[in-house]
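In what follows, a structure is listed as structure tokens, so that the remarks can point back to it.
Our next item is chain A:
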Amino acid sequence: MTPAAIVYWGTGFAQVVLALSMLVSAWRILIGPRAQDRVLGLDTLYLNAMLLILVHCIRMSLTAYFEAALILAIIGFTSTVALAKFLMRGEVIE
Partner candidate 1 sequence: MNQALLLLIPFATPFIAAIAASFLPTKARNAAATLASAASLIGVIALLCLYPVIASGQVARFAVEWLPTLDIAFRLRLDGFAWLFALIVQAIGALVVLYARYYMSPEDPVPRFFSFLMAFMGAMTGVVMSGDMIQLVLFWELTSFFSFLLIGYWNHSESAQNGARMALTVTALGGLCLLAGVVVLGRIVGSFDMDVVLASADLVKNSPLYLPALCLILMGALTKSAQFPFHFWLPRAMAAPTPVSAYLHSATMVKAGVFLLVRFWPVLAGTPEWGYIVGGAGMFTLLFGAWTAVFQNDLKGLLAYSTISHLGLITLLLGMGTPLALVAAIFHIVNHATFKASLFMAAGVIDHETGTRDLRKLSGLRKTMPYTAALAIVAAAAMAGVPLLNGFLSKEMFLAEALQAPEGRDFSLMVPILATVASALSVLYSVRFIHQVFFGPPATDLPKSPHEPPRWMRFPIELLVLICVVVGTIPALTIAPVLGFAVKSVLGDATPYYSLSIWHGFNLPLLMSFIALIGGTTAYVLFGKRINRADKAWIVGRFSGARAFERAMRWLNISAEWMVLQLGSKKQQWRIRVLVIAAILAGLVAAGFGGLGMKEAGITIQRPGIGFTLIWIVASVCALAAAWQAKYHRLAAVILMAGCGVVSALTFVWFSAPDLAVTQILVEIVTGVLLLLGLRWLPKRSVAMAPSKTDFASRRRRAMDIAIATLAGLGMAVMAFAVMTRPGGSHLSSFLLEESYPRGGGRNVVNVLLVDFRAFDTLGEITVLGIVALTIWALLRRFRPAEESRGITEQRRVQDRHDKQHEQRQSGDTLRETMLIPSVVMKWTFPFIILLALHLFLRGHDLPGGGFAAGVAMSVAFILQYMAEGARWVEERLRIRPLYWIGGGLLITTLTGMASWLFNYPFLTTYFQYGSLPWVEKVPLATAVIFDLGVALLVVGATVLMLTAIAHQSLRTAREIEPVKAPEEGV
Partner candidate 2 sequence: MTPSLLEHLTILPIILPLMAAAIMLLLKEQRYKTKATLSLAVCAAILGTALLLLQEASVGGSGGSDTARVYSLGNWAAPFGIVLVADRLSTLMLALIAVVGAAGLIFALARWDRAGPRFHALYLLLIMGVNGAVLTGDLFNLFVFFEVMLAASYGLLLHGSGEKRVRAGLGYVAINLTASLFFLIGVALVYGTVGALNMADLAARVPYIAAEDRALFEAGCAILGIAFLIKAAAWPLGLWLPGAYSAASAPVAAVFTLLSKVGVYVLLRLSMLMFHPDSGDSAGLGQSVLLVLGLATVIFGGAGVIAAQRLERVIGYAVMASSGTVLAIVGLGQANALGGALFYMTASTLASAALFLIAEILVRGEDRAAIGSDAFFDDEYTDPFEADDVEEVGRVMPRSLALLGAFFALAALVVASMPPLAGFIGKLGIFIGLLEGEGASLPASWWVIGILTFSSFATLLALVRFGIEGFWKRDESHALAVRSPEFVAIGGLIACCVWLTIAGGAALSYTEHTGDWLTRPGDYVAAVLKGRL
């Protein structure tokens, strides 16, 4: 077991866990019961996806995917904000 192998397999496991986590949040999106639950589920999905990308960066030893995660971190909240605002006000931009 080289260190590299440990990292590779460890991150692989982490990915599985994160994917599982995505599945669970998708479950919340699916069953609701209310709109805000779904929005929360989506937010979590985004979050997990971002973490997944980061882990993937490590696993592939490549920073090329980092920007995707960065974008999710910086402006990923836009869609959740829009959804929340839609729920709150009935319209996104007033």
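Simple rule for what comes next: a contact is a pair of C-beta atoms (placed from the backbone, for glycine too) under 8 Å apart; a residue touches a chain by one contact, two chains touch by 3 or more; residues count from 1.
Selection criteria: all candidates are chains of the complex that A comes from, given by their letters.
As the structure is a computational prediction, the values presented were derived from the model and not from experiment.
Participant: Here chain A stands alone, and the other chains of its complex are listed as 1 or 2; which of them touches it?
Facilitator: Contact with chain A is made by candidate 1.
Participant: Using the touch rule from the top, collect the residues of chain A that touch candidate 1 in their complex.
Facilitator: 12, 15-16, 18-20, 22-23, 26, 29-30, 32, 35, 38-39, 41-42, 45-46, 49, 52-53, 56, 64-65, 67-68, 70-72, 74-76, 78-79, 81-83, 85-86, 88-94
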